[in-house]
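Note that this complex is displayed minus one protein chain, with the remaining chains in position.
And then subunit A:
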Amino acid sequence: MTQNQLPTGVERRSFDGRERLATRGKTVYGEPTDGEWRLWDAGRSKLGAMLELGMGTGLSGGESVLYLGAASGTTVSHVADFSGPTYAVEFAPRPVRDLVGVAEDRKNLFPLLKDARKPETYTHVVESDLDVLVQDVATRGQADVAVRNRQFLADDGRLLMAVKARSEDVTSDPGAVFDGVVSRLEDAYEILETERLDRFHSDHLGIVARPK
């Protein structure tokens, strides 16, 4: 299961008798804690699920990150716990209010109320040559979003992406939707690994890729 190592700053700790992922940081959403460690629930986080499933994310800890689709900051709070500068983009105003609260408790988290489909609205803020692009946006055209945001990634950087089939097309079979997304993604990225996240998130595909 765990053929790939967890990044520094992420550990498996025992919660209610089960080994679960955890990071160190201020609690955000009332999650259980074990000393200074707080539970990172893979059922609430696609990136958490990708790590839990042992995908080769290439994360070692301390990376610079652009996170697209930060929502209320649940996952991005854990990412910021083990990463360097973390830029969090979210388009909907309501969750951004919570995201700002998460950022206030962390020194390396920069919240941006921006549309991930329009990177030109944050190119003047987000730096180039980032190590990791995490994408979890529920919009049609998820592959396009990843392609357009390729410009922020270093050539040896990583794209860690969760694709939601239902955001692309509710009527098609998820497998067919994923094929379409992967093939569009291949315009700009080399796909390293894909895995269905259904154990934690139904009709989602986890993708690890690097820029071409």
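Throughout what follows, a residue touches a chain if its C-beta (ideal position, glycine included) is under 8 Å from a C-beta of that chain, and two chains touch if they have at least 3 such contacts; residues count from 1.
Convention: contacts and distances are computed from a predicted model.
Trainee: Out of "Nucleolar", "Archaeal glutamate synthase [NADPH]", "4Fe-4S binding protein" or "ABC transporter permease", which one is the UniProt protein name for the chain not included here?
Mentor: "Nucleolar"
Trainee: In the complete assembly, which of A:67, A:152 or A:189 touches the absent chain?
Mentor: A:152
Trainee: Check each of A:54, A:95 or A:180 against the chain that is not shown and name the one that touches it.
Mentor: The single option touching the absent chain is A:95.
Trainee: Just one of A:140, A:199 or A:212 touches the chain that is missing; which is it?
Mentor: A:140
Trainee: Per the definition of touch given earlier, which of A:14, A:123, A:183 or A:202 contacts the omitted chain?
Mentor: Candidates A:14, A:123, A:183 or A:202; residue touching the omitted chain: A:123.
Trainee: I need the residue numbers on subunit A that touch the omitted chain, in ascending order.
Mentor: 85, 91-97, 99-100, 103-104, 107-113, 120-121, 123-129, 138-140, 151-152, 166-167, 169-171
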